[in-house]
Structures are given as C-alpha cells and as structure tokens.
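Dropping a structure here in structure tokens format, bear with me for questions.
Excluded from the complex is one protein chain; the other protein chains are retained at their positions.
The letters A and B name the chains in turn, as written, and every chain counts its residues from 1.
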Amino acid sequence: MAAVRTPGQRALSRVAVVAVVVATVIFLSPIYWIASTAFKPRALATSVPPTIVFTPEVTSFVKLFTRRVQLRKLPPKEKYNAAPWWEKAIYDGGERVLRVRGSVLLSAYPDRFVNSLIIGIVSTILAVGMGTLTAYGFSRFKVAGKDDWLFFILSTRMLPPVVVAIPMFLMYRAVGMTDTHVGLIILYTAFNLSFSVWLMKGFMDEIPREYEEAALIDGYSRMRAFFKIVLPEAVTGIAATAVFCFIIAWNEYAFALIMTNRRAQTAPPFIPAQVGSGLTDWTTIAAGAVLFLIPVAIFTFLLRNHLLRGVTFGAIRK
Amino acid sequence: MAVFAQLDAKSAAARRGWSDLSIRNLFIIPTIVFLIVFNIFPLIYSLGYSFTDFRASVSEPAKWVGLQNYRELLNDPNIWRNFWVTAHYVIVSVGGQVIVGFGLALLLNRSFPMKGLVTTLLLLPMMMSMAVVGLFWKLLYDPSWGPVNHALGLGNFEWLSNPDMALYAIAITDIWMWAPFVMLLSLAGLSAVPKHLYEAAEIDRAGSFYTFTRITMPLVTPILLIAIIFRTMEAFKTFDLAFIMSGQPSTEMISIRLYKMAFQEWQTGRSSALAYLVLIVVVAITNIYVKYLNKVKER
Partner (left out) sequence: MLRKYLAKGVLAAAGLSLSLGLSASISAKAQELTIFWAEWDPANYLQELVNEYTEKTGVVVTVETTPWPDFQTKAFQEFNAKGDSYDMVVGDSQWLGAGSTGGHYVDLTDFFKKHKVADIMAPATVKAYAEYDGKYWAIPVEGDATGWAYRKDWFEDPKEMAAFKAKYGYDLAVPKTWAQMRDIAEFFHRPDEKRYGIAIYTDNSYDALVMGYENALFSYGGDLGDYKTYKVDGIVNSDKAVKALEMYRDLYKFTPPNWSKVFFQENNQAITEGLVAMSMNYFAFFPALNNPKVNPHSKVTGYFANPAGPGGAQHAALGGQGVSIVSYSKNKEEAFKFLEWFIQEDVQKRWAALGGYTCHAKVLESKEFRNATPYNEAFYQSMFMVKDFWAVPEYAELLTAINNRIYPFVTGDKGTAKEALDALAGDWNGIFKKYGRK
C-alpha cells in the first residue's frame, strides 16, 4: 500500500530533516574542534581568543609517534639542515627527537594502538557471542530463578572499577595475568557480558516465537532454527551490541591503567597524558584521539545498514 | 489439532539434535560460571575488607573492626553530600540523555539520503575515551581560550568555576557524549515496530498521537528502559568527567570520593565499605527499573 502523505506529514518531514541537520552540526562541532586542534601549530591550540582559521600542519602526529625532550639550546645549523622534514618540525616546536644509536625512539603509541586492536576485537567477539547465546537461552527457555540470574548478571556492572581494582589486581598477579593481553581480554569480556546479555535479550524477546515454532514444525532442530531463523532476525541487535561492546572495550581506561604496563597496555591511558615541557600538549592529544577514533568509526560505518535494519515480518501475523 | 502437531514437532526436533535442555544449559551456564568466577572473588574480598581497617599501602595485617567503617561513613556529612550530588547528577544527566537521544531517534526514524552516514556521525561523541572528552570540554568551556563562550558571545561567563553551574556543565558534556547511545537503541527499537501495525492504524484513521502512544511507545519502551538502566548505572559511577573538569564540592561525585579514599589515602577497608554502600543504592534503584521493565513486557 503506497503511503499517501498529507501536507501536514510532508511539512513535518521537512522540519525533521532541518532538525537533523542542525542537530548534527551542534553535536559534531566539538569533534570538529578536537580534530582541528590536531592540525594546529602548538602555539594556537589554546590561543586567547581561540583560533578558527589557521594553516594546518601534521607536526602533532609526528610528536605522537616519537619520544622527545625539550631543547636546552638550539641545534647547530648543519644538524638542523641535515634533518628530515619531520625532525625539523620538531626542532621548530622547541623540542628534539630522542635517538638511540641513530634510530629514532618511538613513543609507546604504536604498540598501545595495536594492543587496543587485539584486545578490543577479541573481547567484543567473545562478549557478543556468549551474550547472544545466553540471551537466547534466557529468552526462550524456562530457567529456575531466571529474574535473579538476570539481575546477578546486571549487578556485575554496578561496582565502580576503583573498588574492584585492588582485589582484581591481586587475583591477576597471583596467576601471572597482569600485563598480558589475555588478562585484559578476559576482563573486558566479563565487563561487557552483562550489557550484551541484557541488550540481546531485549532484542530476542522482540522476535516472535512463532518463527521458530514454524521452523520446528517444518522439521528443523532447535539448534538449526536458532542459527537459521533467529540469528538473522537478531542482526540489528547483534550489530548494536557489537558496536557498543567494542566502544566500551576500546575506550576503557581504569583497568587498562591498573592491570597493565609496558607489554599489554592499551592507548586510552596514554593519549590524555601528553604533557610536553610543562604544558598540556593539546595538539598531540588531539592527534592521538583522532587516530584512535578511526577504527571505531570505520567499524560502526561498516555496520550502519545492519544497525538501521528494521525487523521484517513475513507471512506470520500475530 | 495444532497443539498436537506442535508437541509432535517438538519431540521430533528433540530426537533430531540437541535437546532444548542441553541447548539451554550450553548457552547459559558458561556465561554464568564465567561471571561468577570474575565477580565473586573481588566482591567477597572487598566485602571482607569493608569490615577491617586495612590499608593496602602498609604491611600491617587487617584488623577486624566490624561495622565501624559503615557507621563512620553514614555519619559523615561529606559522604551524604557526595551522594546527594551524585543523585542530582544522575537525574539531570540521564534525563537529558533520554530526551535528546530519544528525540534524535524520532527525527531519524524516516528514510532520508545518507541516513547511515548521518547515524554514524552522530555516534562519534560516544566513540571517544571519557578522559579525552573531559580534557577537551574543559578547554572548550574555558572563557579565555575556549570556543564555547567565544561562539555564544558569553564573554567571561564561568561554566566550571561557578559552583552552581559546574554540575550542569559536566552534565551537558555527559549528555553530549551519551545521548547517541540512547538514540541508537531507540532507533533499533523504533525500526523493530512492525510496519503492519502502522498500516492497520492508518486504515483505522488513527491520529499520530494515538499511533505514538498506543503503538510506538509500548514497543520501544523495553529497549529504552534497558538503555536507561545502563546509563543510570554508569552515571552513578561517573568519575573521569567530573574528576578532570572540576574540583568544586558541588561536583564531587561519590566515585571521586571513593577514588581518593582508595588510591590516594589508601584506606582500603573504608573505601570497600563505601563501595558497598554505593552498590546497595544502585541495586535498589536498578531493582525498581527492572521491575517496571518486566511489567511493561507483560502488558
């Protein structure tokens, strides 16, 4: 049936579109500010009054990846001229790149970024996978004390990390899991399970049982019905859950700081700590934040159609 | 006849593959066991500490003090102030997130060009680490070098140094960051409303208000409530934003007090007791939400 829209509905549509545009602009302007800060020369990041127009540069990204110290005195002309463009940019900013036996000392950022990727991806897969299965179990089957079990699962998210940190740290230490990727992966999975179970159960409950019943009558086993019928219907929920679980694991700060050190620490404790020479290094923080935003943004963008997919209803009517 | 057919089909299915019982166990038990292992130990440990005067920074063993920690905390007016500030914050922040988030979802719940891109863009605030968000919003709010006052022409208006304004300033940042979360969940819920219900309503010449309250809301409410439950729990734990952005007593959340007690003063026993008090409060509030959620589902 073709939707015939009244003039009122059409006007409302147009207002809605304008509102969306306005909302998008308002929401994104702080992000624009952060992104533009990444490309500003250091001196302009906190200028009074704030700088809107400037010549962009990528010095902050160079700073993000290198270990530097403040210049005590300017380098000799030959040394300066012999340096590659990015090292010149660092000199211009009043610092020098640390070198050990000729090669540049990289900052911890690349390692931390890779750690974040590994830990984020694996823990999300685990949390969403286990969460979906468990949600289905609670949604479709009788479980003694179901509400209590669900509440228990919810309660695992209620304690502030600070409190759980010390016993958790001691526990990890006892089994040698501090500063390991596996340790954080397990922790984040446990962390996100509460959320993924509850969210997926919400979506599972929305999927009518008639579908599986029909499939069962048609000769499917329960397991096959789950994989072939229910899961495709739950794709919106799975996509949303995966996005959120990944974001939460990706940006987690407290446990990453406490449980890990050199080997397995992720990027979030590193990025805001860029203090260069007694001043907050805003441009480098912005550069770190911008780069760190990219994987999440890409992941969400790839899933966008699944996120917005409506649940379709076929032959079965309630 | 259909009933018999169903019974038959089910037993046939059972013979064909995993039984319902074993599927149920396979799907549920690993998660439960996993969560118990990971949460019971720290919970019991902390509970134990809360009855002692243990301080993690010295090597003296913990001494049992019974309910002394709890008594002292409940008698401390500063702690009550922290709870009050946190409650105030939770209401303002979560309320704002729901209004803005749900509002945005309603706006987006139609087809328009580049809907996927716009949705992803609107999710960007949520994708950043809270520490970075807190740092940059502190910069944004600054009257001297921040663009907010500059763009709105507010001169030297103080956002974060003003004891009355500070909490709302932080809440605005929080709303900015998490309204997209509510938006996405609401959108998912809204798009799950069966189209045929809307079509039936149109045939019956139902007005948009009726459609909204009788069809849309009841079906979206469960997901929306889940979003509210989780945002409320997180709001109670708010630490990063408030810690980075403001030092005012009017913005000292309970989790900041907890952090200082646990990691600056190293009063491990006392902070564990405080954490349990917070837990009790959050459990009580969440309980109310969950009961409401179950009621809505049954309607």
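Heads up, the rule we're going with is that contacts are C-beta pairs under 8 Å (C-beta built on N, C-alpha and C of every residue); 3 or more make two chains touch, one makes a residue touch a chain.
Keep in mind the model is a prediction, meaning the values are calculated, not measured.
Considering the whole complex, the hidden chain is in touch with A, B. The chain not shown here is touched by just one of B:S57, B:N75 or B:S111, and that residue is B:S57. If you put the hidden chain back, the residue from B:T232, B:S246, B:S272 or B:T286 that touches it is B:S246. Checked against the hidden chain, the listed residues B:Y49, B:Y141 or B:Y276 yield one contact partner: B:Y141.
Touching the missing chain, out of A:L98, A:V114, A:V182 or A:I298, is residue A:L98. The chain that is not drawn here is touched, among residues A:A35, A:L117 or A:L170, by A:L170.
Contact between chain A and the unshown chain involves residues 42-43, 46-49, 67-72, 92-95, 98, 100, 166, 169-170, 173, 257-258, 261-262, 269, 272-273, 275-280. Against the chain not displayed here, chain B makes contact via residues 56-59, 78, 138, 141-145, 156-161, 163, 243, 245-249, 260, 263-267.
Here is the rule we go by: only the chains that are shown with their structure count from here on.
The distance from the centre of chain A to the centre of chain B, with each centre set as the mean of the Cα atoms, comes to 16 Å. Residues 5-6, 9-10, 12-14, 16-20, 23-24, 26-28, 30-32, 34-35, 38-39, 41-43, 45-46, 49, 56, 104, 107-108, 110, 112, 115-132, 135-137, 139-140, 144-147, 150, 176, 180-181, 184-185, 187-188, 191-192, 194-196, 199, 219, 222-223, 226, 229-230, 233, 236-237, 239-240, 255, 258-259, 262-263, 268, 271-272, 275, 278-279, 282-283, 286-287, 290, 294, 297 of chain B are the ones touching chain A in the complex.
Partner chain B is touched in their complex by these residues of chain A: 1, 13, 16-17, 19-20, 23-24, 27-28, 30-31, 33-34, 37, 46-50, 52, 130-131, 133-134, 136-138, 140-141, 143, 147, 149-168, 170-171, 186-187, 189-190, 193-195, 197-199, 202-203, 205-206, 213, 216-217, 219-226, 236-237, 240, 243-244, 247, 250-251, 253-254, 268-269, 271-272, 280, 282, 285-286, 289, 292-293, 296-297, 300-301, 304-305, 307-311, 313, 317.
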